[in-house]
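Contents: one structure, followed by commentary.
Note that one protein chain is taken out, while the other chains of the complex remain in position.
Coming up: chain A.
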Amino acid sequence: MTQCEDLAAAYYGGKAHMAPFKSDDSATTGETGRTAEAGNVRGGRRRAARYVVPVTVVGVAAATIGLVPAFAGSGDPDLPEVTAQELIEKIAASDVQQLSGTVKISTDLGLPDLGGLESSLGAGGRAGSEGGSTADPSARLTELVTGTHTVRVAADGAGKQKLSLLDEAAEYSVIHNGDDVWAYDSGSNEVYHATGAAAGTTTGGDSGTEGGTDDGVPHGKSGSVPEDVPTTPRELAEEALKAADDTTSVSVDGTAQVAGRDAYKLLIEPKQAGSTVGAISVAVDAETGLPLKFTLTPASGGAAVVDAGFTKVDFSAPSAATFDFTPPKGAKVTEAEDIAPEGAGARDSGQLPKPDQRQGGKSAAGGPEGMKVIGEGWSSVAAFDTGGEGLSEKSSGNGDLDGIVNSLGDEVSGEFGSGTVFSTRLVNVLVTDDGKAYAGAVTKDALVKVANEDR
């Protein structure tokens, strides 16, 4: 007893207010005076009752996480009715010069995760071209092809754009300001710089935000930015609308809220059978006509293959400092002209395919000479002769590689002979044993049919 007092006093430095040995703890005082038996029963119940608190906290947290997005997403805005034609005109007339926002892009082509492979291939490519830089836009923007990415865009007129790819604890920015194009990779602290003419072609990613400049898109796309990497909803929408003719049904499919703004939904569906594209949905801002969200769902169902949309958008002018860039001290700066001249030449002169070619077969972008397009609209298939011996198992002595390649595809045969089909959720490619290749956003059966007719 005295020992205990001493200890307690010692622990608290002998404070005067230690004197009253009264506890405010109800659990302690409340039980006093009861019989031990009753106390045990009631105490047990009270004990169990206390665990209601953490359980309630978990329940409330789960309900909040589950329900808040549901409520936020509900309530499609009430907007005056428009026809598809009016909506497309609205998009065409859209003249958004200034904006800043955040775009989320999810791509699920059904390819295996290329994370490691991609970087090793990238490294190989880099080693191949002397003086390459990790900040080179063409090397970096291909990342958008797989996975989910957050991209920040900002634009102020035709001369100033910025695009930033947000990585974990790093960021990759492309800044176009007047005659200069800077690309900065904060992860490796490397800078890529191009000026003048080159500047026009390296900002493909930004051109979609330019708004009124109608020819901006094809020009921008012809630069070093890889084909089929549309980075803004507008660019994606234009791509989709290009194909709108009698092969396509275009309709207005109600309204939606995107990034806190009221939007119309434009639904584009292929009329032709055999296409792997189920539907393309474009959310168009009701006020400005800017496409805010782009969703491509495959005909086979399931999650969207491409889902790109603003999560935040602001149509006021971004601060001028956004577009200022000075290479940080010590950063490795690569000038566009310094990169292996033949490489740069190829980049400038060897433009990517013309739009009509693109329309024919998206997967065949940059294909070899001698490529021809069979069919039209959604079911068009790009065919080309690889000149090789195809992928038949007897064709090469490299049994290991053949085994891997063949395990990725399915064997098919028909009037054309036999071959292998490589499938993704959107694009199928047929490589025949006699070295011909057919590629298109069509089903496997349609591909075989095209191959048969091509004999």
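One rule holds in what follows: a residue touches a chain if its C-beta (ideal position, glycine included) is under 8 Å from a C-beta of that chain, and two chains touch if they have at least 3 such contacts; residues count from 1.
We adopt the following convention: contacts and distances are computed from a predicted model.
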| item | value |
| --- | --- |
| The complex's invisible chain, by UniProt name, from "Acetyl-CoA acetyltransferase", "ABC transporter permease", "Acyl carrier protein" or "RNA polymerase sigma-70 factor, ECF subfamily" | "ABC transporter permease" |
| Residue of A:Thr322, A:Ser379, A:Thr420 or A:Thr443 touching the missing chain in the full complex | A:Thr322 |
| Residue among A:Glu190, A:Glu269, A:Asp285 or A:Asp433 that touches the chain left out of view | A:Glu190 |
| Full-complex contact with the absent chain, from A:Trp182, A:Trp378 or A:Tyr438 | A:Trp182 |
| Contacts of chain A with the absent chain, listed as residue ranges | 1, 4-5, 7-8, 11-13, 15, 17-18, 20-25, 27-33, 36, 39-40, 43, 46-47, 50-51, 53-54, 57-58, 61, 102, 113, 119, 123, 134, 150, 152, 164, 166, 168-171, 173, 175, 182, 184-190, 321-322, 324-326, 328-332 |
